[in-house]
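The other protein chains are all here in position, but one chain of the complex has been omitted.
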Amino acid sequence: MALRGILRLGEVCIRVLDLAAARTHYVDRMGLIEVMSDEEDRKIYCKAWDEHDHHSIVLREADEAGLDYVAFKVYDDQTLTDLEPRIQAFGLDVSRIDAGVYPKSGRRLEFFLPSGHRMQLYAEKAQIGNTLGTRNPGVMPDEGVIRGFRINRLDHCLLGGPNIDECGRLFQEVFDFDLSERIEDEESRDSLAMFLTCSTKPHDVAFVIQPEPGRFHHVSFLLESATDVIHAADMIGKYRIPVDVGPNRHGVTRGNTIYYFDPSGNRNEVFSGGYVHYPDTPTLTWDTSQMGPAQFSQDNIARESFLTVVT
Amino acid sequence: MALRGILRLGEVCIRVLDLAAARTHYVDRMGLIEVMSDEEDRKIYCKAWDEHDHHSIVLREADEAGLDYVAFKVYDDQTLTDLEPRIQAFGLDVSRIDAGVYPKSGRRLEFFLPSGHRMQLYAEKAQIGNTLGTRNPGVMPDEGVIRGFRINRLDHCLLGGPNIDECGRLFQEVFDFDLSERIEDEESRDSLAMFLTCSTKPHDVAFVIQPEPGRFHHVSFLLESATDVIHAADMIGKYRIPVDVGPNRHGVTRGNTIYYFDPSGNRNEVFSGGYVHYPDTPTLTWDTSQMGPAQFSQDNIARESFLTVVT
Amino acid sequence: MALRGILRLGEVCIRVLDLAAARTHYVDRMGLIEVMSDEEDRKIYCKAWDEHDHHSIVLREADEAGLDYVAFKVYDDQTLTDLEPRIQAFGLDVSRIDAGVYPKSGRRLEFFLPSGHRMQLYAEKAQIGNTLGTRNPGVMPDEGVIRGFRINRLDHCLLGGPNIDECGRLFQEVFDFDLSERIEDEESRDSLAMFLTCSTKPHDVAFVIQPEPGRFHHVSFLLESATDVIHAADMIGKYRIPVDVGPNRHGVTRGNTIYYFDPSGNRNEVFSGGYVHYPDTPTLTWDTSQMGPAQFSQDNIARESFLTVVT
Partner (left out) sequence: MALRGILRLGEVCIRVLDLAAARTHYVDRMGLIEVMSDEEDRKIYCKAWDEHDHHSIVLREADEAGLDYVAFKVYDDQTLTDLEPRIQAFGLDVSRIDAGVYPKSGRRLEFFLPSGHRMQLYAEKAQIGNTLGTRNPGVMPDEGVIRGFRINRLDHCLLGGPNIDECGRLFQEVFDFDLSERIEDEESRDSLAMFLTCSTKPHDVAFVIQPEPGRFHHVSFLLESATDVIHAADMIGKYRIPVDVGPNRHGVTRGNTIYYFDPSGNRNEVFSGGYVHYPDTPTLTWDTSQMGPAQFSQDNIARESFLTVVT
């Protein structure tokens, strides 16, 4: 009880076209901390400063941008054992990956979502802390630990693909997530986007309808305040990073947000805020008559690119 | 799984010496919304704007200030059924209170904590929403809904009494809370304060050692930002509300905070921020050699009154 | 010496197509305080809460949107006497308007800028204060005084027309303003925009090249913080007010900004911040190779509408 089962999005593996350019973007500019690299496998492992686990972002050089996999951390090994048959009962094939295959990680379960995305679950990952220690830790890391866009944590992903109702059903019925918000077609009532949470956040993962499976809409990082969103926007502007949608507030989730692209065209978001969600919070439904306010509530303008550009 | 069992602190009943003065304080000045009053029982029921349940604060006129009870909302009625024998197995007597005895509320379990506090659990309460509705809700309530101190939600309580280790054990073993932080005597290692969470918040309830049982240290309300803490401080100053500790940041929880007293001497807090806690986040331990930084990290000054003044 | 001569933009008279709609926009939604109205002349007089003078915005119902005049307050009556021959020596005809012709106002000088705008100077206007009084005033007005977009003050205007170099020369040579920033054509070096200040603000008035004389680009209001810009943006979104450019930061002046339109199509801005300018601060020059960063530095996107839409 309390917070159990799937805890959070713990690891996202993003394909990038050029590892050096990705390092400049994610580490030098955004300020993620590079904790490990693998020259042979062409991978960089990063974390945000206030995460305790060894890494949360893996950048892998490849010929095509996009998403390799999303991995969620669960409460304990027993949770993996309990979830495996439930996932299979839902109709998905589950592969077992031994501890150590993914560096610093315990064993994993792997399966493909109805939307075509590779998803993993794991219970163990090496912890390296947030530099403050655990005894009389204080509140402020040394200068330079928080830098760049001042990112606190990996927060959530938005995944594009077909069968998003099925994804919603999987996360609700098997993983016990709540459907916090949903966007539907005004006439057909078909689902266009599903927002799902396993915490008090407005969402831990979301799905948006896309004709092709396995598409990557964005990965999102948590900032401490709306003021830090403004600061990140200033940095994005300084480095001439391509912006998809400038500072605004989402109707869905209420978060303060800015969207931009990494050098490979993968969309990133930094955001702050959003309401507090509990399992007894009513699901919010938006329809296509209000796509502007649903997407960006400070100017009520729906961005076409926001729905169509994915990697 | 996900967020289950005890969800949150859902209702606090505070004794006040004068109901009219309490209304001025909590409603007119702080900006809580009065949803119901009971002239005969001398009670006022209030909520914060972004809570969906009917009320979260009950003010009861009495001859002595302090805390009547704290009530936590649980996931569903089955949770009550499951928890009852576990609480009894811990050694506490559990009373059953029928639905409707507490207005707008389903049935409740009631028991006394080892610290002497009356605690209740309930699964149902009437919901009246946050004025935005659930279809194309938008993000901004009408002007006037958010006012006063701009309080979003009831957040947590700090309770003073003996046997706080036992309280910690109850919340961890029976209610599946995590011990997020703990303050101990530098020499004896005795617990001086315990901070416990059932969510991603740094704490949902906390206990501080006090010789007398059942004492009320403070009730705390969530603001949206540190900027809103400053705004609340400006309002507190404007109304000459007695301040216990001015704007500062807690070492414990990292929250931005200000403490003040209601007209009956009950301590209130409004705060924002704090880190994100998960069950795999290490417990942080502070000791009496660092009471200044643990309490108030922007000036590292431990306030004597902060430990000794309770109702 | 110190701050003398022209002090500030003190009054802007805006033509609106419908007075009731304008009241809804400027008073009900933006939160300006209506201090007086003239049903016969179809005028509303408003002020921002922290201005001491009787009014700073005059809304006049007319068949065409746009700007009637801008009026600057000068240090004292002697300043008017001193400036009159200097303005004439610059080559402009100066009309004298008696005290009382403009309500609550002392005598005025009036002339037309080379850009075609009607400009006035006055030294006296009735003061009604900011509600705090002048003895032990405190810092927070009563709740409801600051509302809507939380506007502190009228700040500046951007005027569109020809001959902006001549306008710059007038303000620098006759009115002793500084040229804080300038935008020029990358090749011809022709001036496209001139930003002029008589204070420590980055600009008190600005001119942008436009083929037609006397055009109104926008009137701008000062907010206390970037957080309040976000709040205003939320309100703008709530009321579905048409947004020209969403929350962003200007390259020129560094201010946090959002642009929107009143119901008559007149552009408004609310903003905060910007650097501190002194007469010894170097003039900053931007050219058309950097129009994106000059206009909106958080996404480096120049908005076509921002240059072409005027009233």
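Each chain gets a letter, A, B and C, in the order it is written, and its residues are counted from 1.
Note that a residue touches a chain if its C-beta (ideal position, glycine included) is under 8 Å from a C-beta of that chain, and two chains touch if they have at least 3 such contacts.
As the structure is a prediction and not an experimental result, all values here were calculated from the model.
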Omitted chain's touching partners, listed by label: A, B, C
Full-complex contact with the absent chain, from C:Arg23, C:Lys47, C:Lys73 or C:His117: C:Lys73
Residue among A:Pro114, A:Gly148 or A:Pro293 that touches the chain left out of view: A:Gly148
Touching the absent chain when the full complex is considered, from C:Val12, C:Leu80, C:Cys198 or C:Ile236: C:Cys198
For chain A, residues in touch with the removed chain: 138-140, 143, 147-148, 225, 227, 234-235, 237-238
Absent-chain interface as seen on chain B, which is shown: 226-227, 230, 233-234, 236-238, 240, 243, 246-249, 256, 258, 293, 296-301
Interface with the undisplayed chain - residues on chain C: 1-8, 50, 52-53, 73, 75, 79, 127, 129, 134-140, 152-153, 175-178, 198-201, 222, 224-227, 249-251, 254, 273, 275-276, 278-287, 289-290, 293-294, 297
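Keep in mind that, in the parts below, only the chains that are shown with their structure count from here on.
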Proportion of interface numbers common to chain B and chain C (over half same, under half different): same
Whole-Å gap separating chain A and chain B, where each centre is the average of the chain's CA atoms: 31
Intercentroid distance (Cα basis), chain C paired with chain A, Å: 43
Chain B-chain C separation of Cα centroids, rounded to whole Å: 47
Sequence positions of chain A contacting 2 or more other chains: 226-227, 249, 293, 297
